[in-house]
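Here is the structure we will look at, set down as structure tokens.
Excluded from the complex is one protein chain; the other protein chains are retained at their positions.
All chains are identified by letter, namely A and B, in their written order; residue positions are counted from 1 within each chain.
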Amino acid sequence: MQLIEQVKKIYTKLLWTWNPGSEKESGDAIVKNILLHWFPNKISKKSLSWNYSFYLGTISFILFMILTITGMILMFLYVPSVERAYSSVKDIEFVIAFGWLLRSVHRISAHLMVAVVFLHMVRVFLTGAYKNGKSVGSNRPTNWIVGIVLLLATLLLSFTGYLLPWDQLAYWAITVGTNIASSAPVVGEKIRFFLLGGNTINQNALIRFYVLHVFFLPVIVLFLFFYHMWRIRKDGGLAAADNESLNQKPENNAPVKSKTYSLLGITNGTSVHVQTTMVNEEENSVSSVPHLLRRLWLVTLATIAATILLAILFAAPLEEAANPSVTPNPAKAPWYFLWLQEIVTDTTLKLGFITINGAFIGGIILPTVLIGLAIWWPYRDRSGLNSVGVWFSPERKKQNYTFIGICIIIIIFTIIGTFLRGPFWNFYWPWESWPTMPVKF
Amino acid sequence: MNHKNMKQKLEFVIKDKIFVSIASIIFLIITGYIIVNYLTPEWKMYQQDFTSVVEEKLGVNRAATVRGGLQQIYVKDLGVTDRCITCHMGMEWKGMENVEQPFRSHPKEILAKHPITKFGCTPCHGGQGYATDMQAAHGFAPFWEEPLLGKELAEFYVISDKKAMMQMNCNTCHRYDKETNGMSVINRAKQIVNDKGCRACHVVNGRGGTVGPDLTFEGEKSAEQFNYERIKGFASMFTWHITHFKNPKELVPETVMPSFGFSSSDAQSLALLVMSWKKGKLPIEYIPGNNFKDVPSKEEIEKEERMKNGPGAFFVQRRCFVCHSVSSLGVEAAAQIGPDLALAVEDVQSRFGRTLDDFLMKPTGTMEVVLSTMLPLTKEERLEAIEKLRHAYELKKNEKKTVVKK
Partner (left out) sequence: MKEAESTNSNGEKEKGNNSRREFLQKVGVGSILLGAGATGFQTVRALVPDVLYEASERFKIGLPTQLSEGVTFIEDRRLYVFKEGRSYYAISGACTHLGCTVKYTKLNQPKEIEEDGIKKRINFEFHCPCHGSKFYADGTNFAGPAPRPLRWYNLEQSPDDGQLIVDLGKEVEQNFRLTV
């Protein structure tokens, strides 16, 4: 018992700059607590509910944390050199205690993170959560754009990690992936050359991808994530809360008189003041600690357990060592780019004498248009306040159908590319077996 | 505000708490599974078995010296990392010759020439040295191209000689041997190459014609480079070569290569031979035939023998011969620095004015330094030297006399 007291004391010392002695002091202390500063003091029940947000943003951050921890251990074990990379991964698989687990968890979390971040975006769109509500100072479209950048950063993180094992799968997936970049007119080849540090994927490319993967991209994601979270609070919480407040009469508190110390002396005026939007606060909300905290704890635990379970069930593959002279058949990009690879195969255009590489249309123009469209969308969405923070608002019916349509197309193409394309990119139904690929013996 | 009442109203709190507990328990179960998995790897079972086999065969004392844990042979020169000995623990043990695999010791003669620490296992046997479980280690796993070249593979390809497949790997280094001991299958194939005159059309080992493709590094090709459309049955590079040797036109209708009517076993030998022509990364000391020795001439061998075991062997062993010859005893100096010791009895007297006995017991000048630091001799050895030198002097005198008589 005494030990627990002791631990509590240390814990308090670490997280609180000072220990409250009275009720009043506790109140002040809330402001100084790091957790309470991250969380809102109170959270509406709707924001807390499972079926509004599905906690997808939370899950993606937990996955990011899992990736950071497993990744840091793997950094000690992996050697980013063309000669040693493959064998160091073999060592991780076979002779590092729990190495197989670390690698498998890292891989599964990466795949899940791509999927969950994408689903998070779908959720935000379908609930109209990128729209501003009534709260002052809210700027949700910006946060939506930050979210898109985070999605792209997640894809890049996954893509750069894909090369590191230096096996056939990695090598050729990156070959296919980077060649898409090279199809951009004029600068394409140069971009690829800069990205790879050469014309082929070699030591330069490996170390570039490695440094991007373990330092630059994670740091970018971390900063953007903090900004993303901070914006949520500045935007008045989840959009669901805005929707809730619509049915309540806002109470206009009289501005509070205050004194400010200005350069010229004491000035009288009113304090910076955010209008209280929630009237029936008692009824509709609960305190974040412990209710939100417990929820987060639950989501964290469930995510970790699910990730490890999946990692055990689906062991991370390691193919033959990278061999620049043998292209595996089929050679596929990472799965989240397969919808592009699928489109790329069908979009080579011949207009008279001019042939436009499908990679340019499918791999450059299409994604650029989609990203541009996504960034622009919140500014053209003119639906009313009633559509903020509700699933499938009738007012946004057309938008939602368009968005779902695009998503379904992407998903279908991804599924075709992943499961139904065999050797020579021929189409195979799941019940049709692929021709066996030749082996030495 | 009454907190207790409020809590009861919040149904989700109870549910959440239950879910947290359930998630924790699931998490613990998964973690437990992983730990159990970690504590009971396949190789640990083999190591326990090995210890009990040793105990039974060689006694408890030897069993205590069995080293547990993951074992690895790392050969830097060849880039080989083999963990085979984690389970195949008896490789270098004496007295384990008749034990069942995986503990049987390796045939000694071949191991003496190819020490494990210098060659590892996979360069000869194939398989996946990185792996630590049997299935993956024997290389019968997806994405591993070099399976164990042993019994299983031989049976799969219906080869009667169970060790035939391995000879392919032997020949990666031994490719320039005309004939190699213990490589009957490859030897046969090499003989066929000579008999049938393959070099008329192909470059083999660096010389030959250009009608057909250069075969110098045929084994380096990847399996994907061959066309398997006309192959019935299992599509592998090995099958392709066998089928092609039996009847080239069956696989490549437009080919000009004649059908030699090879038997199955000859076709298999040839397939193994061409697949052995790989670009190995070999440091020169590994290349057979390169012994890092001069080849001595007949006279040199005779001389060496005479020096080592002849009447003057004493002066060779004590390294006097580095500076001195003892001509009458057949000892020839390596560097002719000092005088011929055959005449030492006279010589010492004339040079130092002392008897040989006296001088050797208490030398002066150069010999003092040499005998005190570089070539220390005991008293007995000195006495022996004196006696031998007298004998040499006798012989020398007789020699001279015979010359004079003539």
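What we mean here is this: contacts are C-beta pairs under 8 Å (C-beta built on N, C-alpha and C of every residue); 3 or more make two chains touch, one makes a residue touch a chain.
Predicted, not measured: the structure shown is a model, and the values here were computed from it.
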- Item | Omitted chain - touching chains that are shown | A, B
- Message: Just to verify: which one of B:Thr117, B:Thr210 or B:Thr402 makes contact with the chain not shown?
- Response: B:Thr117
- Sole residue of A:Ile59, A:Leu102, A:Ile201 or A:Ile410 that reaches the chain not shown, by the stated touch rule: A:Leu102
- Residue ranges of chain B at the interface with the undisplayed chain: 14, 17-18, 20-25, 27-28, 30-32, 34-35, 38, 69-72, 74, 81, 83, 92-94, 108, 112, 117, 372-373
- Item | Footprint left on chain A by the chain that the document does not show | 69, 73, 76-77, 91, 95-99, 101-102, 301
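Throughout what follows, only the chains that are shown with their structure count from here on.
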- Task: Would you pull the chain A residues touching chain B in the complex into a rising list?
- Result: 48, 87, 90-91, 93-95, 97-98, 101, 167-168, 282, 286, 291, 294-295, 297-298, 301-302, 304-305, 308-309, 312, 317-320, 323, 325-327, 329, 436-441
- Message: Per the contact definition, I'd like the list of chain B residues that touch chain A in the complex.
- Response: 1, 10, 12-13, 16-17, 19-20, 23-24, 26-27, 30-31, 33-34, 38, 70, 72, 81, 83, 130-132, 136, 143-147, 153, 157, 222-224, 226, 228, 235-238, 240, 275
